[in-house]
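Note that one protein chain of the assembly has been removed; the remaining protein chains are unaltered in position.
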């Protein structure tokens, strides 16, 4: 299955892209998405357990992902 | 000696005046001023130890007053 | 350094006060407005007449601002308190604080309003829709303390 990883701010700069398609086995989790991203060029900037949102809601590393999910990797926020 | 007692808000209404001249013996205190006021018509509305300011600064009951002082009897405040 | 306080008898122009304190050294501005509420203690209010021991109120308000500036390292603060007849929704007090950081801006703002409520020699006579009016204090309608309870 495939999910879409969204990258922002410093992470998008490191990857040279704000969107990466990730192909996974079934029964995959947020952690699997992050691990794949970290193995990619630019992935060294990602912490092992970054803040992640799945389909616009914050998610933990163990959360299962489904085909077509939007998995956003959230750099340290700086709103306000 | 004489001091000027200033009355405000509900106290001024009770006394029918916002200013009363008080004649005192020497070595008098804020408490003496208040006691005289309380003995006057309308004085029953004054508590025994109201908030008092002497010459624009809050004062305690034991503070000495001097001739010509402005002794303000401050009803419960309601600013803001 | 821009610290200013005033007791006024005209409408408070909040926008002007905000412009007055604004400074690019500051990252946070906190504005507090006190306004006349339509209901108090369950009674329908028509307006409030604010009065003061004017000369002392000016001094106390200036003191409060100085204490605030010292306690919270505030360089940009303006406070205006209005007197006279205020209608529903009118602003009776505006406190505008700007500070490098938000925590101090909030704390300074809160300090000023709490000190004003405790110390400023200002009184209000609340008018009600039914035609009555009462002197009110921070604790609600002022209770006259019976003389016999005062031990004198």
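Order as written gives the chain letters A, B and C; numbering starts at 1 within each chain.
In this text, contacts are C-beta pairs under 8 Å (C-beta built on N, C-alpha and C of every residue); 3 or more make two chains touch, one makes a residue touch a chain.
In this text, all values refer to a predicted model and were calculated from it rather than measured experimentally.
Engineer: Out of all the chains shown, which come into contact with the hidden one?
Structural biologist: For the complete complex, the undisplayed chain touches A, C.
Engineer: Among A:4, A:17 or A:45, exactly one should touch the missing chain; which is it?
Structural biologist: Considering the complete complex, A:45 is the one touching the chain left out.
Engineer: In the whole complex, what residues of subunit C lie against the chain that is missing from view?
Structural biologist: 14-15, 18, 22, 24-39, 88-89, 100, 102, 105-106, 109-110, 113
Engineer: Mind listing the subunit A residues that contact the chain we can't see here?
Structural biologist: Counting only subunit A, the missing chain is touched by 6, 8-10, 13, 35, 38, 44-45, 47-48, 53, 56-58, 72, 74-80.
By our rule, only the chains that are shown with their structure count from here on.
Engineer: Between subunit A and subunit B, what distance separates the C-alpha centroids? Give it in angstrom.
Structural biologist: About 73 Å separates the centre of subunit A from that of subunit B.
Engineer: When the C-alpha atoms of subunit A and subunit C are each averaged to a single point, how far apart are the two points in Å?
Structural biologist: Averaging C-alpha atoms per chain gives centres 50 Å apart.
Engineer: Using CA atom averages as chain centres, what separation in Å is found between subunit B and subunit C?
Structural biologist: Centre separation, subunit B to subunit C: 25 Å.
Engineer: For subunit A, what residues touch not just one other chain but two or more?
Structural biologist: none
Engineer: Residue numbers in subunit C touching 2 or more other chains?
Structural biologist: There are none in subunit C.
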